[in-house]
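Below is one structure. I have some questions about it.
As you look at this complex, bear in mind that one protein chain is not there, while each of the others sits in place.
And then chain A:
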Amino acid sequence: MSAILETRGLTKTFGGLTAVDDVSFALQKGELLAMIGPNGAGKSTCFNMLMGQLPPTSGAVYLDGEVITGLGPRQIWRRGVGRTFQITATYASMTVVENVQMALLSHNGEIFRVLPFAHRMHRDRALALLDMVGMAAQADRHCAVLAYGDLKRMELAIALAHDPKLLLMDEPTAGMAPRERLALMELTARIVAEQGVSVLFTEHDMDVVFGHAHRIMVLNRGALIAEGNAAEIRANPLVQDVYLGGGTVFGRAEKTDA
């Protein structure tokens, strides 16, 4: 197995603050990797560097063995990385299917074309993508009237539009109802299994993380403090310390499990 995404010594400092400190990890093909950590641990900064929104102070990011540090979000997307946002970013004036078609138009390099009507282009492929996330029935609805959970699913369809090899999901279930959260992660896990996409996601909901992630990384104060499968992370005294503080570790860890 070769690593799809790899970081080596990724570091970001803002003035005197080291937000991300020498983070190195690798994401394997077909893997669903979770990055967790308390607020302010550096997850979002880390994500922004992976997506090209922030240039790292030092260190490098490799996609399929090639350096992608210094590339902008657009170039990184063109290399087959999809992303979803913590707060959904959608085209509110378009229908659901048009939102997906937009990504397909961009993928096919047809943004500057003026000839055919856009709403007829790649419609079938867009509908298939929506079907995959269970949104086909709502394809022609105005996206501004959708429920938040549906917007999240639509965003997932957009992120999958260019057949990415890697999907970065920043708190994919933030702002959703508990039942919807699990459904969305089940969907993601299924897509990983079916399409062979690799996923890196951050998450605050431990049910989601422990229920679906193949592997978990824990970030605290910018540094990677633990890595392993669900059982290993649960048993890791350092992680327990970070999340629960020192002291009565065992009883509360059980609660998180519930």
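Everything that follows uses one rule, which is that a residue touches a chain if its C-beta (ideal position, glycine included) is under 8 Å from a C-beta of that chain, and two chains touch if they have at least 3 such contacts; residues count from 1.
The criterion applied here is as follows: contacts and distances are computed from a predicted model.
Peer 1: When one chain of this assembly is omitted, its UniProt record names it as which of these: "Ligase-associated DNA damage response endonuclease PdeM", "Acetolactate synthase small subunit", "ABC transporter permease" or "Nitrite reductase large subunit"?
Peer 2: "ABC transporter permease"
Peer 1: Check each of A:83, A:153 or A:212 against the chain that is not shown and name the one that touches it.
Peer 2: Candidates A:83, A:153 or A:212; residue touching the omitted chain: A:83.
Peer 1: Looking at A:6, A:21 or A:98, which residue reaches the missing chain?
Peer 2: Considering the complete complex, A:98 is the one touching the chain left out.
Peer 1: For the chain left out of this view, which of A:15, A:65 or A:116 touches it?
Peer 2: Residue touching the absent chain, from the options given: A:116.
Peer 1: Given the full complex, what residues of chain A touch the hidden partner chain?
Peer 2: 51, 73-74, 77-78, 83, 85, 89-95, 98, 101-103, 105-107, 110-119, 121, 140-142, 144-145, 155, 158, 161-162
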